[in-house]
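As you look at this complex, bear in mind that one protein chain is not there, while each of the others sits in place.
Chain nomenclature is as follows: A, B and C, assigned in order of appearance, with residue numbering initiated at 1 for each chain independently.
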Amino acid sequence: MSYMGLIYSYSDRENLRELTSNRALAALSIGGKYRIIDFVLSNFVNSGIFEVSVIARTNYHSLIEHLGSGAEWDMSRKRGGLRVLTPFANKESTDSAQIYKGSIDALANHLHSIKKSMAEYVVLTGSRILYTMDYRDMIKAHLNSGADITIAYTNQMNGTQRIPQGSPMVYLDEQKRVQSVEILDEEQSDREGSWCIDVCVIRKTLLESLIADATSHQRYDLYNDILKRLAPTLKIFGYEYCGHLLEISTISTYMEANRAMLDPEFASKVFQETVYTKVKDSVPALYGPDCYVENSMISDGCQILGTVINSVVSRGVHIDKGAVVKDSIIMQDTEIMDHAKVEHAILDKDVIVRDGREVIGHPSYPIVLPKMSIV
Amino acid sequence: MSYMGLIYSYSDRENLRELTSNRALAALSIGGKYRIIDFVLSNFVNSGIFEVSVIARTNYHSLIEHLGSGAEWDMSRKRGGLRVLTPFANKESTDSAQIYKGSIDALANHLHSIKKSMAEYVVLTGSRILYTMDYRDMIKAHLNSGADITIAYTNQMNGTQRIPQGSPMVYLDEQKRVQSVEILDEEQSDREGSWCIDVCVIRKTLLESLIADATSHQRYDLYNDILKRLAPTLKIFGYEYCGHLLEISTISTYMEANRAMLDPEFASKVFQETVYTKVKDSVPALYGPDCYVENSMISDGCQILGTVINSVVSRGVHIDKGAVVKDSIIMQDTEIMDHAKVEHAILDKDVIVRDGREVIGHPSYPIVLPKMSIV
Amino acid sequence: MSLIKKKDMVAMLLAGGQGSRLGVLTKDVAKPAVPFGGKYRIIDFPLSNCINSDIDTIGVLTQYQPMELNAYIGNGQPWDLDRMYGGARILPPYVRGKEGEWYKGTANAIYQNIPFIEQYSPNYVIILSGDHIYKMNYRWMLDHHMKKDADCTIAVIEVPMEEANRFGVMSTNENLRITDFEEKPIKPKSNLASMGVYIFDWPTLKEYLIRDEEDPHSSKDFGKNIIPTMLADGKRLFAYKYLGYWKDVGTIESLWQANMDLLKENISLELYDPRWKIYARNGNLPPQYIGRHATMKDSHVSEGCSIEGTVENSIIFPKVTIKKGAVVKNSVVMSSTTIDENAHVNYSIIAEGVTVGDGAVIGENTNGTDAVLISVVADRVTVGSGSRVESGSVVDSNL
Partner (left out) sequence: MSLIKKKDMVAMLLAGGQGSRLGVLTKDVAKPAVPFGGKYRIIDFPLSNCINSDIDTIGVLTQYQPMELNAYIGNGQPWDLDRMYGGARILPPYVRGKEGEWYKGTANAIYQNIPFIEQYSPNYVIILSGDHIYKMNYRWMLDHHMKKDADCTIAVIEVPMEEANRFGVMSTNENLRITDFEEKPIKPKSNLASMGVYIFDWPTLKEYLIRDEEDPHSSKDFGKNIIPTMLADGKRLFAYKYLGYWKDVGTIESLWQANMDLLKENISLELYDPRWKIYARNGNLPPQYIGRHATMKDSHVSEGCSIEGTVENSIIFPKVTIKKGAVVKNSVVMSSTTIDENAHVNYSIIAEGVTVGDGAVIGENTNGTDAVLISVVADRVTVGSGSRVESGSVVDSNL
């Protein structure tokens, strides 16, 4: 029995402002040294699944750079391995930036490549929700229940504050069979109902025929057009996920997700299984004679000479003497110079904040400085 | 002293009909198991240069598939290594299929990536002409002569029949300094003059400033706008190449080039140094009880049960009992079924010629069957 | 910085065998490195079986002449075994404390590498050898092992009764539980021969390896010591019947025969199966060239060859040159060998880098009988023009 993973590298329902205008959601930095996709890819590695295709839509250049040959996830392989499916993969032409019409349409676009795989089952997942799951357990549940499709849901909300609008909710009977699927029409924070966390398991041949069928009827969305419609006829079962959860679709949930990792107890759950990412060969972090650091995550290659409080600092960041960084996310190779002040801000890669400058946002509306900005 | 290679994966002056409508020239099959780019990449490997960027324009999907991580050319490296520069590499967007305005404009597009390299010298080469050169010898000549730019030329035409229209010709003084550059305005077969074979060596910093300069004056072509214009002021030297040569810009020169490799003496020169290509893990070729093979190149994974004469047969081709293949090029995984007849034809990948069908071209105008045709 | 990661099954491949019955073919290389089938070496089969069975952690135990084998395995990339965790790892003998110890037997070799296996905390260990040509899904065998709740499962194949005395032979009950095991018995009680493929529960095997090591009278061998002791202790040992093609290529004749078997249609050793590829290190050679005067029949020919003569019912390795008028029949010609004009080669194994001079004749059937006797020409030997080599001879220096 063999399995393959399919990961959507984007989400139809996200608004991360400048952070995702030039990169796929899956390529966004998180937790200091990681990209979002590292967490779901590592789930596959830790579940012993080494055949994974990542569905790219637009702006996939940094995603491709990050993934490389897949070797860092032990997925540089002759059989299976890691592949990025770009919209051009099946049409050898650059003349139209073809955007998929929905999650099923994206699969339809890559049906040829999906069919080529010798895997029997597919684990289909998004990038917007981070969780830690051994897919083998879910597959086992799938096989035991005799389900056509198994979808993961949660009743808890460990680590997240609210269920965003547009999320699919499932209603189950006692045997955990899905009775119906509803799409939330507004944000919900009362933690009621079973929230689908964007993971499902399905036999590959069934997926192929569902894709072909949906496409011929011009139905393009997995939850709306397939799961919701077919719940009465197909045997769709739920699989409860009880672990931690991080949801990233807005600047504030992105901030929340990073901040959540500062809680040692929460972090110990997130990093219980190895999370793989691209190796940078950087040196250990250096702390200077007059630095002050409190409740922060600091990555390799940083030089901390100033003050860092309640922040997540990515690789190769320099925080110079007298500089103060508070309640912020600082991405790779950014430099905060002497006596600069950064609060409630998200600084993208290669930003420079010059001597004494201040970048101060509001807790409810953090400032975002795009890549290579100089302040 | 360190060197990097830059390879144009396309040519502005080629007409290979269906063969390059869906793939870059550099990704075209040649010599049975190779792609055109294998030869120039192998030149780099055999010259000890392991940092190479390949400039892609359009239709680069099969090129990227072929090159993978570069491991087959020993170029999957942390320092240097093989990179494909797509038009999107510096603009993270798919919304315009940006076509370079000329060879210099292509470089200008990737100036950022060229600048990042720590190499001191650049070897710049095309894909349209195949040659075997140890670039270290050319670099040595460049350093000894004190030239600003060194360009390789040939006075012989080993293996080719004519110099195509549009080729740059150089006129040298006794010290081999280039006096002037002319672009051939019509095809030439009298073998007179010194023909540039599309290889030049230049200090990287000089290249960078020439690119910046040419771009600001809206000059986009290397030979026309830089070499030709600057011959009087820059020290441009010629470097004579005396080895074999194959030129591929039309269907008939493509046929010629493949046929040339059937000459054992010529082939022994082409394959004197190792030519690296993607490994396919196929089995040795199998010859059946009633086959007849004459003056042909047969690749791994073929099953030859019929007759093959004066042909180049790529990997995984099946030629069934009673089938006859003459004066043809058969690409990967194509099947010629019982008693079919193929003459003066180029069959692309995954073609099927059914029982008893005939595909017969003329020596002066071979038939081309595109990928996955079924006859 | 711990690299510990659990693997459900680790393979240990015994590749230290000298293969002395292969004579001149194993003078400079270990038996697993002996070339086979046109582009392979024997070890490609167990390595490919492993990766095709999703076993990606393999300790390769080398001892005898490992240089070529080590270089061949390299980083494991050709078999997709260049893994971050696991992959193919060469395990030579080494020094602990003050002095080193060579591998004293198959069991001792595994014993000495207990720390290697423990790194991965496997549930199961599969013991393989680098001596056989076969394709086998070790996962199916593991399923059998688990279903039988066995402590040890031995892959077995039925051999002709008269050959059974060359193998470890076992008797089983109707449940396939092994009731009796004898290593190379004079009077075999059954024709179920051990293929030298064992799956053990690792904790059980470890215990037996430690016990066996302490026994000064043990010869530290699986077949002679570990298996009989486990049986005597009443452990659950089961046989797993393998039905496909399997060949011990331990002799010149069997090596030749296994090569010839590839030319037969409908044997189960189908090398073309895309779902069960046999991987090999690639030589980066151009396609083969078949010249204007060649005659090809029922043969396998590899890359980089140049054929102007006649090739019939033969396996030709890479970079072989067969010149005009030369005739090669019913033979195995290894890489980089040249057969000069009008030379004749029949029923022979010609090793690497050999030159067979103009008009030389190798493997004439001069004894007038029908029995096939295989001639062997050793590595880098030159057989001079016009020389004649009788069938069944071994040529190990220039003639």
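Keep in mind that, in the parts below, contacts are C-beta pairs under 8 Å (C-beta built on N, C-alpha and C of every residue); 3 or more make two chains touch, one makes a residue touch a chain.
A quick note: this is a predicted structure, and the numbers were derived from the prediction, not measured.
Within the full complex, the residue among C:Arg89, C:Lys324 or C:Arg388 touching the omitted chain is C:Arg89.
Here one chain is not drawn; of C:Gly76, C:Pro122 or C:Gly309, the residue touching it is C:Gly76. Only one residue from A:Pro232, A:Gly288 or A:Pro363 touches the chain missing from this view: A:Gly288.
Looking at A:Leu16, A:Ala56, A:Ala71 or A:Ile163, the residue that reaches the missing chain in the full complex is A:Ala71.
The missing chain lies against chain C, touching residues 1-3, 16, 35, 39, 62-67, 70-71, 74-77, 82, 84, 87, 89-90, 92-96, 99-100, 102, 115-116, 119, 281, 283, 317-319, 335-336. Where chain B meets the missing chain, the touching residues are 71-72, 74, 76-79, 118, 274. Chain A meets the missing chain through residues 31-33, 71, 261-262, 264, 267, 270-271, 274-277, 279, 281, 283-289, 291-300, 304, 308, 312-313.
Everything below uses one rule, namely that only the chains that are shown with their structure count from here on.
No other pair of chains shares as many C-beta contacts as B-C. Chain centres were defined as the mean of their Cα atoms; on that basis the chain farthest from chain C turns out to be A. We define each chain's centre as the mean of its Cα atoms; on that basis chain B and chain C are separated by 41 Å. Per-chain Cα centroids separate chain A from chain C by 46 Å.
Within chain A, residues 71, 76, 78 each touch two or more of the remaining chains.
The set of chain C residues touching two or more other chains comprises 279.
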